[in-house]
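Of the protein chains in this complex, one is absent; all others appear in place.
Chains here go by letter, A, B and C, matching the order in which they are written, and residues are numbered from 1 within each.
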Amino acid sequence: MQRNRFLGDMLSTLFDRTIKMRGTDDKRDIFKLCDALLSAEGEVSGLKLAATVLDRYRELDREEKTAFFAYMNDAFDIDAAAVSRLAADYATAPTTQGFKDLSKAAEPKRQELLRRLNQPAGATADLVAMRVDLIDILRDHPELARTNHDFVHLLRSWFNRGFLVLKAINWDTPARILDKIVAYEAVHQINDWDDLRRRLYPPDRRCFAFFHPAMPDEPLIFVEVALTKEIPDSVTKLLSEGRTPLEGDDAKVAVFYSISNCQKGLTGISFGNLLIKQVVSELSLAFPQLQDFVTLSPIPGLNRWLATQTEDEDHGYIATAILEHRAEPRDIEAMAARYLLTAKREDGMPVDPVARFHLGNGAEVYDIHAQADISPNGLAQSSGAMVNYLYDLTLTEQHHEEFALKSIVKAAKPAKSLSTAPLSPKPKDPTS
Amino acid sequence: MQRNRFLGDMLSTLFDRTIKMRGTDDKRDIFKLCDALLSAEGEVSGLKLAATVLDRYRELDREEKTAFFAYMNDAFDIDAAAVSRLAADYATAPTTQGFKDLSKAAEPKRQELLRRLNQPAGATADLVAMRVDLIDILRDHPELARTNHDFVHLLRSWFNRGFLVLKAINWDTPARILDKIVAYEAVHQINDWDDLRRRLYPPDRRCFAFFHPAMPDEPLIFVEVALTKEIPDSVTKLLSEGRTPLEGDDAKVAVFYSISNCQKGLTGISFGNLLIKQVVSELSLAFPQLQDFVTLSPIPGLNRWLATQTEDEDHGYIATAILEHRAEPRDIEAMAARYLLTAKREDGMPVDPVARFHLGNGAEVYDIHAQADISPNGLAQSSGAMVNYLYDLTLTEQHHEEFALKSIVKAAKPAKSLSTAPLSPKPKDPTS
Amino acid sequence: MQRNRFLGDMLSTLFDRTIKMRGTDDKRDIFKLCDALLSAEGEVSGLKLAATVLDRYRELDREEKTAFFAYMNDAFDIDAAAVSRLAADYATAPTTQGFKDLSKAAEPKRQELLRRLNQPAGATADLVAMRVDLIDILRDHPELARTNHDFVHLLRSWFNRGFLVLKAINWDTPARILDKIVAYEAVHQINDWDDLRRRLYPPDRRCFAFFHPAMPDEPLIFVEVALTKEIPDSVTKLLSEGRTPLEGDDAKVAVFYSISNCQKGLTGISFGNLLIKQVVSELSLAFPQLQDFVTLSPIPGLNRWLATQTEDEDHGYIATAILEHRAEPRDIEAMAARYLLTAKREDGMPVDPVARFHLGNGAEVYDIHAQADISPNGLAQSSGAMVNYLYDLTLTEQHHEEFALKSIVKAAKPAKSLSTAPLSPKPKDPTS
Partner (left out) sequence: MQRNRFLGDMLSTLFDRTIKMRGTDDKRDIFKLCDALLSAEGEVSGLKLAATVLDRYRELDREEKTAFFAYMNDAFDIDAAAVSRLAADYATAPTTQGFKDLSKAAEPKRQELLRRLNQPAGATADLVAMRVDLIDILRDHPELARTNHDFVHLLRSWFNRGFLVLKAINWDTPARILDKIVAYEAVHQINDWDDLRRRLYPPDRRCFAFFHPAMPDEPLIFVEVALTKEIPDSVTKLLSEGRTPLEGDDAKVAVFYSISNCQKGLTGISFGNLLIKQVVSELSLAFPQLQDFVTLSPIPGLNRWLATQTEDEDHGYIATAILEHRAEPRDIEAMAARYLLTAKREDGMPVDPVARFHLGNGAEVYDIHAQADISPNGLAQSSGAMVNYLYDLTLTEQHHEEFALKSIVKAAKPAKSLSTAPLSPKPKDPTS
């Protein structure tokens, strides 16, 4: 315990430095500053130079930022001809020096630039914010993809799983962090602090987030968990205000009902898989009596898919009925099961993005519920249907393999039964 | 303040994970495990696989480790022919896909292997320890330099300055860390806890270390500081037991009398420059009345150099006298000043390695003292002479530039005077 | 710093214990349990017995609580005859044993009972809550004043200033504590978390609270501070939403605009004086450029007093005009100054309770402002007028002495001028 405090002390120092490091009023333009940072000059004065570049960047408008990224993309690209030559040499005579020269030449100089920009305290958050801009600008400037590729390469290395820190978010968390939770919740909106309190305070609610030591004020991703007696069939009920909270020790099921990525600047670097598994481990330890770990997940692509099925001979009339909100719950569930288990993209992967995420993590489709999310959004995307994915940590690796290599979608009995359940008969044509 | 606590909490979690992550009893050999870790299989089961590889590695003997590094070096090297071809393609048509393909091909697969090995909690310390082995094996297997080069590349990125945490080391530091300080002190040996207490407890003593969040129990580098009234001329006096401690507020000078690198596995990644400057900042803040920041440094190359000067017409007799420990203090100082200010390598840099370090940081040679370190080691390497380097943060950048670009050695008046001071006259030949 | 962490660790343990200590299901009634706790039996099983009494007490209804206090009051009172006898003996022969016997007899046994009840972790909060009940019951049962007197005696000893801990309350404070701040704010109501954020988050706002280590979740008292450029004349402006926050370093004045006692159970034990002075010290240290420390305080007794002055020959017409909200600001200020500086109780002390508090702390009446608090409450109690009390720590002791011993009300020039300023002339009788 004491030991941990020492660690704590460390980070607090980190934080202090975060506050203090500011750039100088060096008058050169940002391009010259970047050149200087990459030059020998950078070695000693690197910290201040980097801080100055970051200060300067923050003041740029969109057009200037585009120019900045274009400079990174072009001026700090590789010299492909040189790389080709050095590689040929190395192929012929694989010497150590040849290897070093090739390595140096083959890495775009902007990677070293980014590493040097990352030196001042607090810089990591700046670079993540820079990537947010880049992603935005990329839509109009696809040629910047090279620079984006290098950003991802470095951010993935820095946000390595081994550096992430899991934190319980609860009513003892500082307001500063809670503000972020409210802002970043992406699935079921948090309206105000009373709403937040309902998600964090009761004994049957938990929330966990990943943080990175270099961005201590910023959650990277968080998951909200409800402890329940049974696998839930409705998020509306799960989040209802009047609910009597369960004591944690009475719970049998842990429900992951909301997972939110917080950092747009880390797009392409995935934390969700690890987060879910680590939270399963933590909860198993704290509540050994827990039997099931499930999600209560949206089916965002259902209605979009149904719209493509209205002409289908077998179930077109049901698809239409669902889209027109006049279908039986049973039929919604059956069609949703068919969708999740059989609707595939060209590459053989499920059409549904949330399904791809959880199945890719090694979960299985467990059960489907109509009228589970009757919010406007829930009705629009899936006519109110939701799905439970089940995480059984003893099986996730095997499931993952089969899914990744053979595109096999694992489903439990309830979901399977639904997917083959007979649909309501086509009504007689009322006009005939 | 409260905010920092939150950070602290984060790291404590990190630490807990450090303890828990252990590998499985996967029966495959370490080569197969590495292959698996690099394959698609790795995505989900990566953490466990990586932990297993690290567990397995720890049990290898030297020969097996050599084989392991050889496998990294050869099996996970680049395909130079492919790189050459892809680079040529990209030179012709610089497409995004071409760039990505080239980037991927040009990075040795062992880099990705190392990144994946770094995923489990606590893995960073394992990789640093692995590099210690590699450095050792490298002497007999210079062909492994490629692998070493990739280790350095990644460690430099992970041990980026922005991730380092400065910590005061004092009598409130956990014993676990203090044990490390005793073990790692490289300049003036710490004999026991009473000796350690004399370095940390008195109000005129300070110690600071850098840590990395992923290796919270391991200092990376530390510096010991004495607060004094005057620039000191003897480390023996500075560390004497009987000394009456000064109150911090009465100090005028901060003396860096010992800097120790702790991690052999991080050889080639330099922290000393940053540490000294950050400690100067911290001390300036805490004790605004401080006027000078100096070192009291060894001159490790002095006697070695003097041994090459014994035949010199002008000062050979003095060099001999110094080496025979029968020279006047004044002459020792004069010759040491000549050595530090004028003895150069072929590349124009000073011969003395400690001088290169401090001058490279932008310090200047301030003053030189004979009889400053009369320990056996001090007498052997420099006949007891030591030197003060002076850090003036308003000048370090300029000094650094001039030193780096033009090899100019900056010296203050006392050192300059010594370097031109007349030497004692050559004694009459007693045999004549 | 490290040192502090160790302390921190201590308290965290305290907290864990707080959670765990629960009573047993001993079937005896609460009176018997109290008897047992006071008996020799208590020595070993005391903790559990005490926890059981506290558990049992919480389940009592008001009538049963009254009986419980009556039992404390009567069964555990002193044996006055014995005390008288022992005191007479001691007066004659002042032996050590005589002193001990007398001491023991003269202390009501309920004091020892309360001390023993205070042994389990978390018990202190229970006893403070018990006192809340007692204060309530006391109104109908004045005979319980003896028990109340002993409660105060012990609570004052336990909540000794030396045990109190000053804490900054800000946006990094846990939500759990912030909830309490919202609930306890007594002067200017906090409506919701957005309102709270406006009080805590901006750089020109501060809040400080006292805590006791044995009740770590409960603030005892807190003060809200605004940093401003000038001594403020309106709390409405001070708290306005649109305000541009000042940087702390630009502030010249620290304004204590709200002080709230949180624990009704600690009524009679005063923390405000110490809190203000300690906060003045902390702020002086953090912002050395601060020149004035003032309050912006309500004048709760003004209108009540004016109502007694309507028949006054000199200023009755003004009093009436103020009460009817048709007076000139200038007249309101002048009359408020007269009230604060001259309206006295029979004992010579000022009529106004807030004035008594601040003058008793050694502050002086500095200035008075009409239209400073135009909330319904502000208009009702003082027709919108507020007052600045000034804290000059170099003078508070002297002021306090003169106030305490000679009832001298210190006032600065602005207040003094107002108190002697000519009032608006009496309007001609409109009916004549």
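Please note the rule applied: contacts are C-beta pairs under 8 Å (C-beta built on N, C-alpha and C of every residue); 3 or more make two chains touch, one makes a residue touch a chain.
The shown structure was predicted, so the numbers you read here are calculated from the model rather than taken from an experiment.
Contact with the chain that does not appear here is found for just one residue of C:P94, C:P203, C:P245 or C:G348, C:P94. The chain that is not drawn here is touched, among residues C:P142, C:G242 or C:P376, by C:P142. Considering the whole complex, the residue from C:A75, C:L274 or C:L423 that touches the absent chain is C:L274. By the touch rule set out above, chain B reaches the unshown chain at residues 1-2, 5-6, 8-9, 12, 171-176, 178-179, 192-193, 197, 200.
The chain not shown here touches chain C at positions 2-17, 40-41, 43-45, 47, 77-78, 80-81, 83-85, 87-88, 90-91, 94, 96, 99-100, 102-103, 106-108, 115, 118-124, 142-143, 145-146, 149-150, 153-154, 156-158, 160-163, 165-167, 173-174, 176-177, 211, 213-214, 216-217, 273-274, 360-362, 396-397, 400-401, 404-405.
Keep this in mind: only the chains that are shown with their structure count from here on.
Measuring from the average of all protein CA coordinates, the nearest chain centre is that of A. Averaged Cα coordinates give chain A a centre that lies 49 Å from the centre of chain C. If you average the CA atoms of chain B and of chain C, the two centres end up 57 Å from each other. Annotation for chain A: residues 2, 5-6, 8-9, 12, 173-174, 176 touch two or more other chains.
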